[in-house]
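What follows is a structure written as structure tokens; I'll ask about it next.
All protein chains of the complex are present and in place, except for one that has been dropped.
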Amino acid sequence: MEAFDVDTTSMKNRIGERRKDFPILQRQMNGKPLVFLDSAASSQKPDVVTSAIKSYYDKTHANVHRGVYQLSQEATDAFEKSRATIQSFINAKHSHEVIFVRGCTEGINLVASSYGDAFIREGDEVIITTLEHHSNIVPWQMVCEKKGANLKVVHVDEAGEIDLDDYKSKLSSKVKMVAVNHISNTLGTINPVKQMIDMAHELDIPVLVDGAQATPHMKIDVQALDADFYVFSGHKMYGPTGIGVLYGKEHWLNKMPPYHGGGEMIKTVTFEKTTYNELPFKFEAGTPNIADSIGLAAAVDYIGEIGLDVISEHENDLLNYGTDLLSSIEGMRFIGTAKAKAGVISFLVGDIHPYDIGTLLDKQGIAVRTGHHCTQPLMDHYGIPGTVRASFGLYNNMEDLDRLYEALTRAVNILS
Amino acid sequence: MEAFDVDTTSMKNRIGERRKDFPILQRQMNGKPLVFLDSAASSQKPDVVTSAIKSYYDKTHANVHRGVYQLSQEATDAFEKSRATIQSFINAKHSHEVIFVRGCTEGINLVASSYGDAFIREGDEVIITTLEHHSNIVPWQMVCEKKGANLKVVHVDEAGEIDLDDYKSKLSSKVKMVAVNHISNTLGTINPVKQMIDMAHELDIPVLVDGAQATPHMKIDVQALDADFYVFSGHKMYGPTGIGVLYGKEHWLNKMPPYHGGGEMIKTVTFEKTTYNELPFKFEAGTPNIADSIGLAAAVDYIGEIGLDVISEHENDLLNYGTDLLSSIEGMRFIGTAKAKAGVISFLVGDIHPYDIGTLLDKQGIAVRTGHHCTQPLMDHYGIPGTVRASFGLYNNMEDLDRLYEALTRAVNILS
Amino acid sequence: MSDINKKQDELIEEFKFFDDWMDKYEYIIEMGKTLPLIGEQYKTEDYIIKGCQSRVWLHADMKGEHVHFTADSDAIITKGIIALLIRVLSGEKASDIAKADLYFIDKIGLKEHLSPTRSNGLLSMLKQMKMYGLVADSKGLVDG
Partner (left out) sequence: MSDINKKQDELIEEFKFFDDWMDKYEYIIEMGKTLPLIGEQYKTEDYIIKGCQSRVWLHADMKGEHVHFTADSDAIITKGIIALLIRVLSGEKASDIAKADLYFIDKIGLKEHLSPTRSNGLLSMLKQMKMYGLVADSKGLVDG
């Protein structure tokens, strides 16, 4: 037991050192060292990721696929190796189940449009929950409107937990898709997606999991989850902007019509008849974002080196420490108090407007997000216009939270 | 006149020096210095572009829009400044007419889907030409199939020029869109898009121009062209992969339904009703590719510094020199001999398979593309399986063509 | 115009005292308390200027050639900045308001709050104020 403690401590010490991998964290803000607490919106990037991108351009770039010359071959190999890296990161069965997209939003839109075209009919239903991000609401609203289908919204309780009884009561043979957030970006709730998938599968309903907030924080195994679709963004997991992943089970992807038409995704084109390429190319029309797929793979390698278990534990420590600290501030009201929570603290203080708090924290060098966090229906559920949200990455430490506490205390003094 | 000559020479000398801005051109291939002649597939990147991307991540990154803290504000300013840079690059009237997309393919798909949904009906027609890239064929096939509309294909003659009489005869009130390539990636033909736009506008038909090959080679003025939509890719114009631009006239973009649903593109979301944001955000759902938009702006600045007129002239010199040189090879058959041509030489030698030539050129350090170049219908038109294509960027020089000539001579000797 | 600039210069002078951001914001918040509040009857959807982050209500009254503003916001920093804008512009001639160059914002370090990408409603509010000035002015011209 003691040995285990020592080991954990040494891992934690090691993760403390990782902060220096992120050049931007050296910056000063308004004369104070930057405390970055907005990783849920977009994380910062370690040097290995940005150097991988630059090095790709400086040494290997050429358009991928079909090139007979060596450079094109090397670029293609690097691109396909990134796909394999992602495959093993989420434990997908086949590498061709990994489709590169711009980000989570594009991935969900692709499924809503392509799956929707093939499988959603008038009178059918799509299930989402109250705590979804707009990116997992609007695409389903659009497809439902187009098809004359109905959107069903599963309730969330005061703590910010999905009401599984309500979910159960909404599952029926009319339902053609369940789309659910893995971790709420606003509340931090870790949702019981495995259980929800199992319940849906009893009625043969496929489930799409919005993993935007989950992939940076916990180990994902799409086969163990048995998710039909799993979608995430590179920029939230220490990778570049402009790249993300749609994982889909082979048999669904094969049944879905292509999304974009263009280069790469075809086998043969004549003006009379076009036949489509096989997976994953069928869904990757046009020149892909080669460099950023390589950057994303570098981010995955970086995370893998540290270990997602170590990262989770570290962020959990931050969550506990920060929650304790902030709860001593008078008028503190946490929004989202689920039992299973990731590194996100959303709050309000008395009736102070989040914008005011955000502004005064910024002037003290603390970067937090304020507002509705692209979850307006969830704000309506709580009857509030928005929250102040502090969210953590692997580079944050206890001092960051001490700084937040001090700055917040000062801000609240001025504002109340 | 003499003064002018001197000036041109000095510009040319200066452009010769630009080669060293591209780190990859220092590489050796199969023991020989790399001669890169595949810029039409994807150009190489100068250090200023890749450094701008790295520097953005190291100093400025945060998610854009709606952030109250300074870093987010700086990132947003940088992102919107990129949009303004693109606006002036193509002389768009408004910056909100510039929509960031992944690339040309996504831009065309966006228009085909969104414009198509709103304006294309059963029995309507869409006009394209024989020399389109698959990315400007398949999206229109898809929308025509969905809507029961018909695709009309304008003929191209043996030289690779669009038959304007045939075009004229196909224009009618049934036509809801003309989609045409500005410069053919396979043949190099510079198409008379201004004239084609004027002819279409007489019948109030909007025109989409596929500018993938044009933006790196010539000055584009979307207002002078009066193009309704103009689409291009960053990676073909010395910019990063994963970013491109859809320009659309404000009044069209306002009339079109949104494409993707998600963050950024909404004004308010409730489960009952969602209202959409204004341009350009309406068409930019989700976290944009911030870093690569900044990289693209750096590429535009780089091009601007050299001058597109200087680049055009340089590439024209290369085209003339290369065409002369290669025409002395026995059995040489140029595919694409239009009067107005950009820096692309497509050819076959006798009945040697393009793949064989490409392979033996590669072994001598020369990177060319072989195959159908994503223009299968055009290959069918010429009754050939593919071509060997050498295409130029601003970094190429006469020596590159000398090397191509020597290597090709040797390859042809072995292969015939 | 010179009256507007005089008030701007006064504000710049007042803000010179602060070398700490927090003190500056305390002062701005204090200023917010002096804001001539908009009548409750105007605090409706018609008078709202929506930002993503905070909401602003604005009302304008013509008295002769002069425009008087009242306003409110749900965020008190926004309210403080509105108070500064109103102190500078309210009661001035419509034509002067329309033409005003508000250099004080930059000088006292509040530029970011009026950035087009900040979406707190302030920039839209300022545009609205100038629009009132413009409309009132052209009306005045027509009348005169």
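Read from first to last, the chains carry the letters A, B and C; within each, the first residue is number 1.
In this section, contacts are C-beta pairs under 8 Å (C-beta built on N, C-alpha and C of every residue); 3 or more make two chains touch, one makes a residue touch a chain.
It should be emphasised that the depicted structure is a prediction, and the values quoted were computed from it without experimental measurement.
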Just to confirm, in the complete assembly, which displayed chains does the hidden chain contact? A, B
For the chain that's not shown, point to the residue among B:346, B:364 or B:396 touching it. B:364
Could you please point out the chain B residues that touch the chain left off the display? 30-31, 353-356, 358-360, 363-364, 370-372, 385-386, 410, 414-415
Extract the touching residues of chain A with respect to the undisplayed chain. 64-66, 68, 70, 73, 76-77, 80
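The criterion applied here is as follows: only the chains that are shown with their structure count from here on.
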Of all other chains, the one whose Cα centre sits farthest from chain C: B
Determine which of the two chain pairs, B-C or A-C, is joined by the larger number of C-beta pairs in contact. A-C
Whole-Å distance, C-alpha centre of chain A to that of chain C, is 40
Scan chain B for residues touching two or more other chains and write them down. 66, 68, 70
At least two partner chains per residue is the criterion; list those residues in chain C. 52-53, 120
